[in-house]
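Here the structure is laid out as structure tokens; the discussion comes afterwards.
Yeah, one chain of the complex is gone here, protein chain that is, but the others are all in their spots.
Each chain gets a letter, A and B, in the order it is written, and its residues are counted from 1.
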Amino acid sequence: MTALLELRDVEARYGPVQVLRGVSLEVPEGSVVAVLGANGAGKTTTLRAISNTVRRSGELLFAGEPLGHRGPEAIARLGVAHVPEGRGTFAELTVWENLRLGAYTRPGSSLRSDPGRVLSYFPWLEDRRNQEAGTLSGGEQQMLALARAFVQRPRLLMLDEPSLGLAPVLVTEIFRIIRELNEQEGLTVLVVEQNAHLALQLAQTAYVLEVGRVALSGPSEELAAHESVRRSYLGY
Amino acid sequence: MAAAETRTGTQLRNGAASLRGLVRPIPLLLAGAVVFLALGSTFSTIFAQQTVAGLAQGAVYSSLALALVLIYRATEVINFAQGEMAMATTYVAYQLILWGLPYWGAFFVTLAVAFVFGTVVQLALIRPVQHKSVIAIVIITVGLFILIDGLVAWKWGADIKFMPSPFGQTVYHVGGVPVAQEDLGTLLVVVISVVLLWGLFRFTKLGLGMRAAALRPDAARLVGVRVDRMLAVGWGLAAVLGAVAGLMAEPAAFVLQPSFMQPILLYAFSAAVLGGLESPIGAVVGGLALGVFLNLVGQYVPFVTSEIRLPFAFLVLLVVLLIKPSGLFGRARVRRV
Partner (left out) sequence: MRVHAFRLGTIAVVAAVIALLPFGLSNYHVGLFAQVAVFFIAVLGLNILTGYSGQISIGHGAFMAIGGYTTAVMSRDHDTNLVLTMLMAFVVCFAFGLVVGLPALRLSGVYLALVTFALAVSVPQIPLKFSKFLGGSNGVQSARTVSNLWLYGVGWTAAAILFVLAWLLLRGRLGRALRSIRDSEVAAVSSGVELPVYKTFAFGISAAYAGVAGSLFVLATNGFAQPNEFGILLSLELLIGAAVAGLGSLWGVLAGAAFVALLPTISKDVPVVGSQHGQDVVFGLLVILVMLLLPTGFAGLLGRALRGRSP
């Protein structure tokens, strides 16, 4: 399987503060890859480096092509859907308008081409079409963000801490949907998570970041059994 | 910058809050105003006449105010040159007519020219300093104001020119009230323009992209919206609205000279702020309300002579702002990314 996304020795900084000190990883097409690590390890920054919303250097290859200096909009157009920390939903717009924005990069003017698909995963959206997105609950907003990203019909879906601030029931639901999207739609997923337990269950491979570098990587089962991972991130 | 308070501030605010409690139901207030106008019009022909004329005047203020709000929402600055840009495009229409184009042909060509003008200004003058300094952008618009003034006076001269009017001198009689065709025409043109623009924002992909870019530029980029391009389009559309305002400013016996948009710009500022700078509805309502209000006051209150009209408008503005600091329809909003 070819790697859809490849990072080689990527560095990133916020002003004078360097956060990524040479991160290398691979995301094979059609798989789910998790990025784990403590706060401040550089997980979010890794995703930002890919969508070029932070200053970065190093090699970043998408489908074999270097991303170069493309801006975030161009990268989105290449087929990368980045659901950031804080979800990136437009609270002031309606649910439907948020979804329409997901379809922004697709030719044609509206969502009419396949509303069915998104509604099959998120049927409740139909009733809330005209509701202002900011009035949705946290869990609903997260799902809206996911739905929006799906509408983009991306090749790579990047999720930044989808479980953050959500009740366990909702978290399970969201992860179930992500798994379905991966298995049934063939969506490649790169997920950054603090909830290592769920992430390792979902993903085939995982990378553990520490202080801006990859400390461990490998198939999820191996990492789940790994001594230090168990102690630091799984709690036993 | 979040607004903060101390004890003194709180005392001031509590005093105003009790006043504010009275004005909170804004839509109610407006409904009341409409009823008042309707009643007054049935009782007095002059009242009705002044109301209609005021609406037409107000429509012009609304158009320019809407342009200001559009730019403010997108770029977070007040474009001081908006009025002069509108003036320049009106001169372009004048020139086109001189060259033989029929009025409405010149009208639409001018709108197209205005769009290009607006986008070029954004690309060449605003984009380079967009992220560096707000005050720099403001000063650039001031410099543009002065520059355009000079250029127009240089090219066409500062003397008075006459611009043909698209509307005749006909006066219709509606229920005994003489209504000038030019007033109706002005209202119609502005209303159509505003509705078209509203449709653009509400229903088209471009409009959605522009709204997203203005609300949360970073999030918009992640969905593939070319935010910079949206800003340029925004300036272009604002220039079109300004062109409409300039062309409709005084349709009958239209006297054209370089300074003609300056008072209108000031009224448009008032209208925009009155309505709340981030609110397009506010700009439209503010403009219409201001036009009608000033006309009626000018008719019935002898103290308010034509020299005081402008400072009086500002006085009203000041009073409204003291009661509701973010304008009638504004909300104290924090910008998000």
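Points worth noting:
Assume a contact is a pair of C-beta atoms (placed from the backbone, for glycine too) under 8 Å apart; a residue touches a chain by one contact, two chains touch by 3 or more.
All of these numbers come straight from a predicted model, not from anything done at the bench.
In the whole complex the chain that is left out makes contact with B. Screening B:V109, B:L184 or B:I308 for touch with the missing chain picks out B:I308. Which of B:A38, B:L98, B:A158 or B:V174 touches the hidden chain is settled by the complete complex: it is B:A158.
Touch with the chain omitted from the figure is made, among B:V34, B:L98 or B:A136, by B:A136. Touch with the chain that is not drawn comes from one residue among B:M87, B:L144, B:V190 or B:V292, which is B:L144. Residues touching the missing chain, restricted to chain B, are 1-6, 8-9, 12-13, 16, 72, 78, 80, 125, 128-129, 132-133, 135-136, 138-140, 142-151, 153-154, 158, 266, 269-270, 273, 277, 307-308, 310-311, 314-315, 317-318, 321-322, 325-327 (touch as defined at the top).
Keep in mind that, in the parts below, only the chains that are shown with their structure count from here on.
Separating the centre of chain A from that of chain B, both taken as means of CA atoms, is a distance of 43 Å.
The touching residues of chain B, when paired with chain A in their complex, are 204-205, 208-209, 211-212, 215-216, 218-227, 336.
Those residues of chain A that touch chain B in the complex are listed here as 51, 53, 71-73, 76-77, 81-82, 84, 88-93, 97, 100-102, 104-105, 109-110, 148, 152.
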